[in-house]
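Take a look at the following structure, please.
One protein chain omitted, others in place.
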Amino acid sequence: MAGSDALYGLGLDTTKIETMYYYMVLSRALDERMWILNRQGKSAFVISCQGQEGAQVGVASALDPTVDWVAPYYRDLGVVLYFGMTPREIMLGQMAKAEDPSSGGRQMPAHYGHKKRHVLTGSSPVATQVAHAAGMALAFKIRSEAAVVMTSLGEGSTNQGEFHEALNFAAVHRLPLIVVVENNGFAISVPQSKEMVVADVAAKASGYGMPGIVVRGSDPLGVHQATSEARNRALKGEGPTLIEIKTYRYTPHSSDDDDRSYKTREQLQAEKDDDAIVLFRQWMLDQKMWDDEREKALNQRVRNEVDDATDYAEAAPYPDPATLWEHVYHS
Amino acid sequence: MAVMTYLEAIRETLRQELRRDDRIIVYGEDVGVRGGVFRVTEGLQAEFGEQRVIDSPLAEAAIIGTAIGAAVNGLRPVPEIQFSDFIFPAINQIVQEAARIRYRSNGTFGVPMVIRAPFGGGVHGALYHSQSVEAFFAHVPGLKVVIPSTPYDAKGLLAAAIQDEDPVLYFEHKAAYRSLKGDVPDERYLIPIGKADLKRPGKHVSIITYGLMVSYALKAAETLDKEGISVEILDLRSIRPLDVEAILDTAKKTGKVLMVHEDNLTGGIGGEVSALIAEHALFYLDAPIVRLAGPDVPAMPYSPPLEHAFMVTPEKITEAARKLAKF
Partner (left out) sequence: MSKNSITKDLQKDMYYHMALARALDDRMWILNRQGRAPVVYSSNGHEAAQVGSAFALNRGEDWIVPYYRDLALVLAYGMTPRQVMLHLLGKAEDPNSGGRQMPAHWGMKERHILTTGSVVATQDIHAAGLALASKVLKDGRVSVAYFGEGSTSQGEFHEALNFAAVHKLPVIFFNENNGYAISVPARKQMAVMDIAARAEGYGMPGVIVDGNDPLKVYEVTREARERALAGEGPTLIEAKTYRFVPHSSDDDDRAYRSREEVAEWKKRDPLITFEKHVLDNKILSQAEHQEMQKKIKDVVNDATDYAEQAALPDPKTLGDFVYHQ
């Protein structure tokens, strides 16, 4: 965990620190509720951010949601919440209700998209979004807009041709793009060692002529700093950066997976001992920025929000079958 | 003889084939340790080793491209695309390479390869885990496309596909995996590619279909039987090449044809079957050909009412067949 020097070096005030912590806790709590709803038969599918909240909030907090865009992947609950999607909106998507802003109940949960909040719609084939993000960044460059695009993906997706094609394109055109690889060590069941020979995805950056940075997901301030630097490079016209965040996935791939066949319980426990949320809270306590009373109040607030979002989404109507035919073309 | 699910029939056939022929390899995303996301390949890596049941990197073009190279060099690859929706990054490799290699090399090279891919909806899979993609490939000369409708057919068609000298796409309906059960003989047998199967004889209406829809059509036929409407069901089994003779036979026999598929209506197999009948059996018809198919929206939505509105169901088939019978 970064010390206070790093803290003040980042120019972050206590409000920002508390905001980061809030989004990490909120992401975890919402995610946990989704699993309960799934096991109760109220939500068909969950795909989790648990274990990656420090990485996601660290990245998102270094961006400017009023101008920057994100092209996230299905695990990025922390990113989209930070960018302004509300817990109600998340739960509406989770339960496939008409009011779901991501797709009006058309897509599976966690296929986020929210134009007003600068979240690009995503599909399920992995790494397609990296090329889309490069395209968005190209538009920013052409229009000379002071904005960057952040796209994220898992380490397994970096084997896709589109990852290669997109990074090469972005490097050649010096695009304002930040490519974040949330490396949790597993592509569903396949460990990184069977996905690639190199230890660090970041090592691929030099082949494109861009910097490749490795940071730890359990250090949200370190992630924040790396992302800030990448954003500054991008805004100065110095091109894209590849950031690899070493992180963990505490849940199976999805609610339809069982990770016991490929991850030992000992490894899982070791990963949980490096939980960004726990470490961040402890650091805040050590810095005297936090105390039990505030923790209690925060938990109550988060719980209320999660309850409210659940109730709201449960009561919300499903889409009208007549809407099946909408949005095939521009209307 | 054993009673198996559709999924078990596919797994046991893969096992039997892997035992039979050392040249066969199975690979794809998560097919090894995890046994596939649907468990189709469960236990195969334990029995045949990492060399023959391979967890591949996440790259579909590479999966199919390397399968082409391996096939040309003497292996019999059976690659898996995790969901048929994810086949598109590899479409260049399938359509422009695998399908054309024999033709462009004047018969010198061939690609004996079976691409397995789960397809179809009704499983909350939404836009990217529900698609029926068969028509894209049925359009391509050089490819063969088979879709089994029962555990028995799953075995015989898979063995035939593996034995075939050309690239075969073998599509497995996700909703059929565990819902369909049936008798499967222990010994190896082949179901010829390009031959349809009369699943139920009848007098008044012919339903021509394939895959999961065969079992739905059988349900509809039972309902209509009680109303005195006798339904004949032709299972295409192969949608490329089509069994033209069997299609024309059933059309001539009942004079009323209902074509059913879950794939989108426009450009679907139903159009091709209808054209064949119109060309060769028009004056045997007593009513216009009817097509019941997935609607022309890009793919299946997630939300239950939207998904239900998309899916072809036994009820919808019953209604369409009844209407046609009364024409």
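So that you can tell them apart, the chains are marked A and B in the order they are listed, and the count of residues begins at 1 in each.
Simple rule for what comes next: contacts are C-beta pairs under 8 Å (C-beta built on N, C-alpha and C of every residue); 3 or more make two chains touch, one makes a residue touch a chain.
Not measured: the values here are computed from a predicted model.
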item	value
Sole residue of B:61, B:127 or B:229 that reaches the chain not shown, by the stated touch rule	B:61
Residue among A:16, A:42 or A:164 touching the omitted chain	A:164
Selected residue (touches chain absent from view) among A:75, A:194, A:216 or A:233	A:194
Hidden partner chain, residues of chain B it touches	25, 51-52, 54, 56-57, 59, 61-62, 65-75, 89, 92-93, 96-97, 100-110, 141-142, 144, 164-166
Contacts of chain A with the absent chain, listed as residue ranges	159-165, 168-169, 171-172, 174, 194-198, 203-210, 239
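Everything that follows uses one rule, which is that only the chains that are shown with their structure count from here on.
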item	value
Where chain A and chain B are represented by their mean Cα positions, the distance between them in whole Å	37
Parts of chain A lying in touch with chain B, wherever the complex brings them together	44-45, 96-98, 103-109, 111, 123-126, 156-157, 159-162, 187-190, 194-196, 256-257, 261-262, 318-321, 323-325, 328
Complex contacts: residues of chain B adjacent to chain A	29-30, 32-35, 37, 55, 57-62, 83, 85-86, 88-89, 124-129, 295-298, 301-306, 308-310
